[in-house]
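The structure follows.
Heads up, one of the protein chains got dropped from this complex, but the rest are sitting where they should.
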Amino acid sequence: MTERKLMTESDAVSRFVDDGDSVYVGYTAAAYGLCREVVRQRKTGLELIGGSVGPQGTMLIMGGCADRVRSGYVAAALRPGAVQEMMNSGKLKYEDYSNQAIALMLMAGALGIPFIPTRSFLGTDYLDRRNVEHPGAYLGEKKWKVMESPFDGQQFVALPALRPDVCLLHAQRADEFGNVQSWGHQGDAKWAYWAGKKVIVSVEEIVPHEQVLEDPGRTIVPGFRVAAVVHMPRGAHPSGAIGYYDFDYAFQGVSGMHRMSLSDEAWRTFADEWIYGLADHAAYMEHYRERFGDQNLARTDVDSGPSPQPGVRYGYASELPFRMEDQP
Amino acid sequence: MTERKLMTESDAVSRFVDDGDSVYVGYTAAAYGLCREVVRQRKTGLELIGGSVGPQGTMLIMGGCADRVRSGYVAAALRPGAVQEMMNSGKLKYEDYSNQAIALMLMAGALGIPFIPTRSFLGTDYLDRRNVEHPGAYLGEKKWKVMESPFDGQQFVALPALRPDVCLLHAQRADEFGNVQSWGHQGDAKWAYWAGKKVIVSVEEIVPHEQVLEDPGRTIVPGFRVAAVVHMPRGAHPSGAIGYYDFDYAFQGVSGMHRMSLSDEAWRTFADEWIYGLADHAAYMEHYRERFGDQNLARTDVDSGPSPQPGVRYGYASELPFRMEDQP
Amino acid sequence: MTEYTLAEMMCVVAAREMPAEGVVMLGMGLPVLAGTLAKMMHAPNLSICTEVGAFDWEPAADVPRASIGIHDFLLNAGAAMVSDMVDALGTLLMGGNVDLGILSAAQVDRFGNLNTLVIGDYLAPERRLGGTGGNTEIACLAKRVLTIMPQERRRFVPRVDFNTSPGYISGPGARRSAGLDRQGPNAVVSTFGVFGFETPDGGESGSCEMVLEAVFPNIEPDVVQIETGWALRVAPTVRQLAPPTEEELALLRRLDPYQFYLSPGRY
Partner (left out) sequence: MTEYTLAEMMCVVAAREMPAEGVVMLGMGLPVLAGTLAKMMHAPNLSICTEVGAFDWEPAADVPRASIGIHDFLLNAGAAMVSDMVDALGTLLMGGNVDLGILSAAQVDRFGNLNTLVIGDYLAPERRLGGTGGNTEIACLAKRVLTIMPQERRRFVPRVDFNTSPGYISGPGARRSAGLDRQGPNAVVSTFGVFGFETPDGGESGSCEMVLEAVFPNIEPDVVQIETGWALRVAPTVRQLAPPTEEELALLRRLDPYQFYLSPGRY
């Protein structure tokens, strides 16, 4: 396909993220920059989806963008504060699953099958009817169903397929056509690339199409599945991108980010400086440099880890022998 | 793991292939050398498994090793002859699935779930009860089951999980611990590496463990899942190995291999010269060179196709910033 | 002008029938040759995929051949992504990403159902065939299907001996009641002409029967009827198809250097 998918984060989010959408927010290389843009554009009524929803999801909750979360882990609920209160008061609806469940549900959505069996959750309190109907629930009987295998009577939990309206992902590189290449442990991202109805990917590097063709096995999703690709160096900050930069834990402390879920005031203090007050990701990185200097940014640069040596080839023979003309 | 899995094809097959086993026989990089060894060791009562079972499976049928086949395609049944007669007479039992079905059934086996839904087969004659009970059948009601999704009433076909007793695979390289690396289109092989109870892999190259660690994303199965790895250069001959050598169609003609399914005589003529009469794969390649010369073998060498350039790194920061000591 | 066979014309016309863009999955046999021809002629934006795991394959201008089968290693050179069969026939196809499936078979019937498995009764076969491979799921799950087969009365039958690959099954509404999505517009390209199907909505209404829409040069509709096993519907106006251009023929032959697909007298 020769349709160009490269655009700014502003265009990508305004064109492809609609109020009320269900949104996968990434995991190992979380799309922090794209999430900040969603907050900046003040989208509303979003449902957050992810095996474990980290601080990038907290921003969408505290920013008033998200009112539902379907996940196995909500980082913002770890400490008492505004998010816990929202979950108790019903202002934030939630459906508790697990990392495996969300990953399998995304796979089922990608595969186009109605559900996928799991043997997780058997024997737990999650399956009690009274817990399925908890105050924060919004799926009810559509959450899951305990069944028996028609072949061997094995009990299992049927997990419904999950096709997020939008998936926000950050990867290492892509070409302008949206062919995305990613490496390293993927968490639940791999299947999100295929489960999303609209896939938006921010990348560290835009590379020539020819470079993608040199190693098609490194491609995690082809361009025709991608709605938008955004060139966003350090776009995963303050998380990291394997091979480029590592997590900036210090920033989360000094910026007030690690306190943003405690109260609306704490959120405003952080968000006014680091999201609303900045036009885009470029301005965000510029502000970082002004506040903390290049040397603090440089402390997260990667300095260790392996690189593949040459040796792999996707080789074929240009002329195939169909007859033996020249036997000795 | 430091358990060494490297052994000869003779040891691998005698130790891990038992009479009566269900055996996945590979696809894009078919384990021809391992299949020839199974024929040589005159295993019996095997069930062949594969999305499409090619000539490597034909050898196991004509060699009297296999009496059942579970597949979407049986190459040997394409032309009238001994294999078609065996299928009509009931000497060779068979269950017809499809490429997608076998691939999904292997995935379900690998995932440890009892079955996997598909929307394929709906509207076909495969699902008629009378066809499920065809003369060659051996699975009956265990073959599949038409059901409805508990969430949306969507009809689907439940395919039972498939865990072959043995999977025979050929890949590009592995280390002595059985960490296998493979690249290029995989067909249904990817999930077979994880579905098999006993996994035997022949490879073009044995590489140092350090080389595996340089590119862990290229690993298709870790050593602890592998029972045996066999160093077998050109072990996929007369099929090919991506990046090493291509298909040797000429050989299949002149050796009589393409006629082996027509009659027992045609089979004996081929097998006596190319399997029973040779001690192992090394002898097979030596005989090839004597009969046809190196120049014919060289015609299948790869001379085209891309190689990845440097640029990928699995990088991390050896020291993470947890505090900002040095703000400007 | 250059001589050409009806099989060559069939491939050229099938290529012409392919859309300018979209995701296409190529089945075994002539679909590979026709799909490659289309991609290199008028449809450079077509995303060619195979069930073995090649995604969006772009043949080089000097590509030495069309893929031999669908497992040819050259499909890894020029592909934007390579993966496996679960990703191709599951994620890509069942996931709803395939706009057009290109298929071939031993038999086709008036409703466009295909048979790749057996001639005669499955329980007492007259002749067993290789099997369906990925043909079944492509017919079930692609948004559109284009079928390429030689026109012979024994192949164009009222009802396939065994429906391995559903078209409109038994007529209007049959796909829905079977649990399948709507599909179409579908087409068949034979060695005589091009056929559509009489349904405005992918199998919900209309007769859903095959309709002759275009014929090759010097092929009369009544000749097509002779090689069709049922009373064939014919469009009010039947298009006359232009013969292959020199360019089409030259490229087609260059893509089949071993006559793997179009050996003399094969069709």
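Of note:
As written, the chains take the letters A, B and C, and residue 1 is the first residue of each chain.
Please note the rule applied: a residue touches a chain if its C-beta (ideal position, glycine included) is under 8 Å from a C-beta of that chain, and two chains touch if they have at least 3 such contacts.
Source: prediction; values computed, not measured.
The missing chain, though absent from the view, touches A, B when the full complex is examined. Which of B:Gly217, B:Gly253 or B:Gly293 touches the hidden chain is settled by the complete complex: it is B:Gly217. Between the chain not shown and the residues A:Ser98, A:Asn179 or A:Asn296, the one that touches is A:Ser98. The residue from A:Asp21, A:Glu37, A:Asp67 or A:Asp188 that touches the chain not shown here is A:Asp188. Taking the complete complex into account, A:Thr28 is the one of A:Thr28, A:Thr219 or A:Ser255 that touches the chain left out.
When you scan A:Met107, A:Val180, A:Val203 or A:Leu262 for touch with the missing chain, the hit is A:Met107.
For chain A, the list of residues touching the undisplayed chain reads 27-28, 51-52, 71-75, 77-78, 80, 84, 87-88, 96, 98-101, 103-104, 107, 118-126, 130-131, 134-135, 154-156, 183-191, 240, 242, 246-247, 249, 302, 304-306. In the full complex, the hidden chain is touched by chain B at residues 1-3, 109-113, 177, 179, 194, 212-213, 216-217, 219-225, 314-320, 322.
Please note the rule applied: only the chains that are shown with their structure count from here on.
With chains reduced to the mean position of their C-alpha atoms, the one farthest from chain C is A.
Closest to the middle of the protein, by Cα centroid, lies chain B.
Note on chain placement: the centre of chain A and the centre of chain B lie 34 Å apart, centres being C-alpha means.
With centres defined as mean CA coordinates, chain C is found 38 Å away from chain A. With touch defined as above, residues shared between interfaces to two or more other chains in chain A number as follows: 112-113, 213, 216-217, 314-320, 322. Multi-chain contact residues, meaning those touching two or more other chains, occur in chain C at positions 54, 64, 68, 73-74, 76-77, 79, 82-83, 86, 90, 93-94, 141.
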